[in-house]
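Dropping the structure in here first, questions after.
So, chain A:
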Amino acid sequence: MLRMTGITKDFPGVRALNGVDFRLLPGEVHALMGENGAGKSTLIKVLTGVHSADSGEVRLDGAPLTIGSPKQAQAAGISTVYQEVNLCPNLTVAENVFIGREPYRLGRIRWKETRRRAAELLARFQLDIDPAAPLASYSLAVQQLVAIVRAVDISAKVLVLDEPTSSLDRDEVERLFTVMRRLRDDGVAVLFVSHFLDQVFDISDRMTVLRNGRLVGEFETRALSRVELVGHMTGRVLRTLEELHAPREDVREAIASREPVLAARGLGRKGGIAPFDLDVHPGEVVGFAGLLGSGRTEAARLMFGADGADSGTVRVGGSASALRTPGAAIGRGVAFCPEDRKTEGLIEELTVGENIVLALQAARGWLRPLSPARRAELVGKYITALSISPADPDIPARNLSGGNQQKVLLARWLITQPRLLILDEPTRGVDVGAKAEIQKLVVSLAGDGMGVVFISAELEEVLRISHKIEVLRDRAVIAEIANEADVTPERLLEIIANGVAS
Partner candidate 1 sequence: MTAITKHRLFWPAAILAVMLLANLIFTPTFFRIELKNGHLYGSLIDILLYGAPLILIALGMTMVIATGGIDLSVGATVAISGALACSIIADQPDQEAVGGVLTAVALALGLSLVLGLWNGLLVARVGIQPIIATLILMVAGRGVAQLITDGQIITINSAPYELIGGDYLFGFPFAVLIAVVVFTGTAVLTRRTALGLLLEAVGGNAEASRLVGIRARRLLVLAYVFSAFCAGIAGLMISSNIRAADGNNAGLWIELDAILAVVIGGTSLMGGRFSLAGTVLGALIIQTLSTTIYTTGVPPQVTLVFKAVVVTAVCLIQSPAFRAKAFRRRRPSAPAPAEAEVPA
Partner candidate 2 sequence: ACGGGGEDTASGGEAGSGKIVLGFSQVGSESGWRAANTKSVKDSAATAGIDLKFSDAQQKQENQIASIRSYIQQKVDVIAFSPVVVTGWDAVLKEAQAAKIPVILTDRAVDSDASLYATFIGSDFVKEGEEVGKWALEEFKSATGPVNIVQLEGTVGSAPAIDRKKGFEATIASNPNLKVIASQSGDFTRAKGKEVMQALLQANPKIDLLFAHNDDMGLGAIEAIKAAGLKPGTDIKIATIDAVKDGMTALAANEINFIAECSPLLGEQLMELTKKAAAGEPLEKRIVTKETTFTPQQAAEVLSTRQY
């Protein structure tokens, strides 16, 4: 149905795609795989006319196709969810779903109809949100779902999903897959990008693997094992992820007996999260588990002072007080890596190096700049440690691929050597290899005595590295459980559903 041949795309200094061939058949779910920066998003953007290819050809249904803009792509029957949520936060949910295609009558948009249809569509994804509320009032995950709803509703021939599941919990993912399967059965070609191997093997029929902008090959999913796939993606043989095990009981107890780095008492914010207590000890990894919108992000932000708390106190190393500003938290050794890297994390215009040193520099104050040599040394160290690519500290951060941007943010905080590191979805959009690296890094940081709060939509991941897990539901912490051997993702879900009682 769709065939791209010999696609090459150069960015200043990087060849993002190099003679890539790609084909998409009707009625299949096709996964596009590759490490961070392999060129997946770029290929998609070339396909949808965001970037123009330097050479190569696109054919749809056999006919050559020149797509100059996303608008033309849409008109040609290709609808897309891009990697970073790309909607308008100031418009309502309903508008975001329908903008550009609103129902018209008598020269005016029929708002009631728009909202009604939006409500219907949202209901199909069991999203209980108000279609008339501005999109900005919902969390990133909800926004991602809205983007999917929009794309699915437009979809005619080809549906492109670039990491749609990166911040969804498994429930939402399953629902998305149901829809994808139905579309596939209707003959729609679905292009799917994800770093979750389970999901890829679950949903896709075939996959194309890219590495460093080059095509590695096209494979039948059935005929491929995970190890082989990772081998193709990385060019190396996979070391197993299972090196990490749930921490042993005695270790947990030893940790819990230490003086906590952070002690929250009755910390809460109206409309955000109900008051909760939490101790994080040095060397402890505290996982937050919960469904979308359960309040994990809100809780984290309160502990960092990113939002002002209505009630309660936080004690960080010494005196108890409500943290009013991030500056106060940072001053006491708390670091926070927000989930929405585009709007809250990265400063896209600044270089990678500048982004990395920013938190440290802010803490030192403007009068004590890092010497260029020291700066180069620190930046170089973390670029290598986190294998950020391209490894050039002087390119604008906006030019990095999504996963690499995430690593830059991590580097920014690691460099400050905090006593408590709060990570909100740090592995979002990060490839398998890097994800394992990050997990290992967290474990080793904790091993060195750092307290870590780890938020992830992936329950397995939370279970793998946490010492204890806070379970949240409906914007309240409903349980705190020690990560014992018998705790499984299923059990966590059960607790989320029923509370600890069972």
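How these were chosen: all candidates are chains of the complex that A comes from, given by their letters.
Things worth noting here:
Simple rule for what comes next: a residue touches a chain if its C-beta (ideal position, glycine included) is under 8 Å from a C-beta of that chain, and two chains touch if they have at least 3 such contacts; residues count from 1.
Being a predicted model, the structure only gives us computed values, none of them experimental.
Checking the candidates 1 or 2 against chain A in this complex, the single touching one is 1. Taken in their complex, chain A has these residues touching candidate 1: 10, 12, 54-55, 304, 306, 325-327, 329-331, 336, 338, 343-350, 354, 357-359, 361-370, 412.
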